[in-house]
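All protein chains but one are shown at their positions in the complex.
When the chains are written out, they are named A and B in that same order, and each has its own residue count from 1.
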Amino acid sequence: MVLIEKVLSEASVTAEKSTALHVDFCIVNDAAAHSGVDCMGGATLFDNKRVVVVLDHDTPSGSVEVSAIQRKLINFAKQHDTVFYNGEGIGYQLLLDNHVKPGQVVVGCGEHMAVFGAVGAVGLKVSPEALAKAMQTGTVPFAAPEAVNIELVGEMKAGVQAKDVILTVLRMMGTTKLAGKIIEFSGDAFQTLTLNDRITLCNLAGRTGAMTAIVNLDASNPDDYAAHYRLDLNDVSVCVAKPDNFEDIVEVGQLLSIPVNEVFIGGCSAGRIEDLRVAADIVRGKKTARGVRMMIAPATSAVYVQALQEGLITDFIDAGAIVMNQGCSVCWGKSQGIIDTDEVLVSAGSHNCKGCAGADTAKIYLSSAATAAASAVTGVITAPNRI
Amino acid sequence: MQRVFKGKVWKFGDDIDTDIIIPTQHVTIETMEEMKWHAFEPLRPELAKLITPGDILVGGKNFGCGSSREQAPEVICALGVKCVIAKSFARIFFRNAINNGLLLIESPELPDHCEEGDIVTVEINSKLVCNGREFAIPAMPDNLFTIIEDGGLVKSMKKRNNIID
Partner (left out) sequence: MGHTLAEKILMHNTGVASCKPGDIVITKPNKVMFHDIYTPFVYEKFKEMGFQKVWDKNKVAIMFDHLLPTCLKDDPRHLRYGYKFADEFGIDCLHESDGISHQLMPELRYAKPGDVVYVTDSHTTTYGAIGCFSTGVGYTEMAAILGTGEMWARVPSAIKIQIDGELPDNVYAKDIILCILGDLKADGGTYKSLEFCGTAVDALSVDSRLTISNMVVECGGKVGLFAVDRKTAEYSGVDYEAFKWLSFDEDANYEQVLHYDAASFVPYIACHPYVDNVHPITEVTDVAVNEVFIGSCTNGRLEDLAAAAEILKGKKVNPFVKFIVTPASRSIFKEAIAAGYIETLIKAGAMVTHPYCSLCQGRSGGLLADNEVLLGTNNRNFLGRMGSAKAKTYLSSPAVAAASAITGKITDPKTLQA
């Protein structure tokens, strides 16, 4: 069956065709969502334990302006006794690990809200004004969209990661065709795709233009959907999204030698323990290339501690990497790992738009954690199986 | 270098540190011409625009304390300040100023006897005159005075390396 219909009917405010949904969690962070607090006026919250305030994007704060925003959020969290995370990692990951259950509805203002589809929940990106309303009323206006099915079959080849799969999906679908729709991922590939893989897939699924995405292991009938697409993971190669957008996704093998200034492993699509393990396996016993700044940021405190216990952080330190604190780090690009005019960043994060990690003319290639790690060692964009 | 000159006073208190003279977030700005507009920003953000070439800064004790950043005397030079008079100077700032050809004059008395906007007359290695009062100043050690006369350490080294401007 179409999972989204079930979720939406259960969350629907009225019995008839839904025009509003009950919200389980609202995320307020120091990126765009903070202005939702300004829209609140003095209103009270529908449920203080369902509002999650997170300082994660520019932590520790890189400017007086951001500090003022964070101060406002701290005061808000204190005043309303909300759930509050202060520099303990990326909001999406903290909610996935500690709060969100299948079938729930989460609203926030971030680009990657679809990430909650990884656990069968619905993440919706809304405006700060709508977020403010949701915090007061516990509901969000909603018109049920068309659902499309993307069936993933087969297994990934060695060196290929879920990031390469979603980049291949993006290449296949483009960035406009699915505008306003909901993607349901299904297929036998999910027998081997881990939770981390699902997080990465859903995280970037919104870049197709889709409203959100969700993993539905029970999707059996393609005819239930407005459209059906199929991808065999055996056909997926190591890919990168070229700078500035998601329009130009190419296989790494097709790139000429591109020298790299900085590498980032972390963010909400490549900062979990599995990603750090893959990266550590590649750099262990090696050194980063001279002049390459290899930045690593564990997604959360829990990931950081796990990585410490597994010796991964020590591997990174020995390899010459720069291990930063848990949080969005370079991917948000406000104050960690700023890149200069014409510099090249290979990022396993989720943002590559112009100027999002420094100079407008800097170039950000999005890749898997494995490709990023391999590139840090060689100093040029490199597929992991070339190491 | 002019042995006698006069200038208008901008007055500061004790312990003016280099973070006040030029805050760290501005020290990587590519040119002194741009950087100088941030001089004294935490204390008096409007000041850099008000200082005119030939003016004189007057401070209390320990002027220039804190970090070694040489951008501090450089922005003061870039603003066209003729000299800094203070009760005392911090060590690294002192050396950096001399090396940039910025004249520093220690005077324990003058700072207590002048106000912002006063005119001070400087007679190098001899005395200061302000509001009709005279304040004796010591002569500078030879090795330092040579650097000042050369126009700073860069020019001094160029001379040593036989490079003609």
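One rule holds in what follows: a contact is a pair of C-beta atoms (placed from the backbone, for glycine too) under 8 Å apart; a residue touches a chain by one contact, two chains touch by 3 or more.
Everything quoted here is computed from the prediction, not taken from an experiment.
Novice: Where does the absent chain touch, in terms of which shown chains it meets?
Specialist: Within the full complex, the chain not displayed touches A, B.
Novice: I'm checking contacts with the chain that's been left out. Which of A:Gln93, A:Thr212 or A:Asn261 qualifies?
Specialist: Result: among the candidates, A:Asn261 touches the missing chain.
Novice: Which one, A:Val13, A:Ala32, A:Ile74 or A:Ala130, makes contact with the chain that was left out?
Specialist: Spelled out, the listed residue whose C-beta touches the missing chain is A:Ile74.
Novice: List every residue of chain A that touches the chain not included in the displayed model.
Specialist: 55, 59-64, 66-68, 70-71, 74, 77-78, 84, 86-88, 261-262, 290-291, 293, 295, 301, 304-305, 308-309, 313-314, 317-318, 320, 322-327, 330, 335-341, 343, 358-359
Novice: Please output the residues of chain B touching the missing chain, sorted low to high.
Specialist: Per the touch rule, chain B residues meeting the hidden chain are 14-15, 17, 19-20, 23-25, 27-30, 41-43, 61-62, 65-70, 73, 88, 90-92, 95-96, 99-100, 141, 143, 152-154, 157-158, 160-163.
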